[in-house]
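Right, I'll just put the structure down here and ask away after.
Every protein chain of the complex appears in place save one, which is left out.
Up next is chain A:
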Amino acid sequence: MPEFIAELLNRNDIFTASTIMEYWGGLVTTVQLVFLSLVLGLILAIPLAIMRTSKNPLINMPVWLYTYVFRGTPLLIQLYIIYYGLAQIEGIQQTFWWDIFREAFYPALLAFTLNTAAYTTEIIRGAIVATPSGEIEAAKAYGMSWALRMRRIILPSAARRAVQAYSNEVIFMLHASAIASVVTLVDLTGAARNIYSRFYAPFEAFIFVALLYMALTFILVFAFRKLENYLLRHQRPVSG
């Protein structure tokens, strides 16, 4: 098997050790960026979704405005504003913020996190609103406080309803991360673009990277199927 791969590598100009390393670096960047933005986005989204279901407009409206702005504008524009816009603020280069925003990674992470948090907030809000009223009434009848009800009844129930929609959001986020290369980050797409422009070989450069994205998606789909099986285990027919 290694001989077969070595022979394949010898017979082409494009997939040399150095380009494979460039793709590997791109894969690491993509996975880091997508994973961190999804984790941070989810942590932000849960309290925001609870706030979004509040009947008090002072709590509800700011979150509504946030999700409206971030779902209402393209991610590419948000990335441009955060990456190029922040650098134009007078004097930012002298503050500690510049240590963070100088590199392309953190502006991209910020844009992706805020974007996915907005979508996830709306997904979770929808699931919370759809909680059957019987479950809430039963919890109240047990004398549960609001916080306990939220923690034990509403959020677990909402998680089961949200998981399918959220798996789509995760996959969209992976693919949306391809735009990170416009702000000089060498993610998977950035690596493919560099290699394409070096060898003028669009098919090899982009089809290889497409396969890598498909492999990542496959892993995500598999992980979410496991998660769904776990969350919805009560719906399975009793065996035996």
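Points worth noting:
Everything below uses one rule, namely that contacts are C-beta pairs under 8 Å (C-beta built on N, C-alpha and C of every residue); 3 or more make two chains touch, one makes a residue touch a chain; residues count from 1.
The definition used in the following text is that contacts and distances are computed from a predicted model.
Remark: of the listed names "Cytochrome d ubiquinol oxidase subunit II", "Hydrogenase 4 subunit B", "Transporter substrate-binding domain-containing protein" or "MarR family transcriptional regulator", the one matching the undisplayed chain in UniProt is "Transporter substrate-binding domain-containing protein".
Among A:32, A:54, A:184 or A:229, only A:184 touches the chain left out of the display. For the chain left out of this panel, the touching residue among A:73, A:93, A:145 or A:164 is A:93.
Interface note for the absent chain: among A:140, A:175 or A:198, the touching residue is A:198.
Listed by residue number, the positions of chain A touching the unshown chain are 84, 87-88, 93, 98, 102, 104, 182, 184, 190, 193-194, 196-198, 200.
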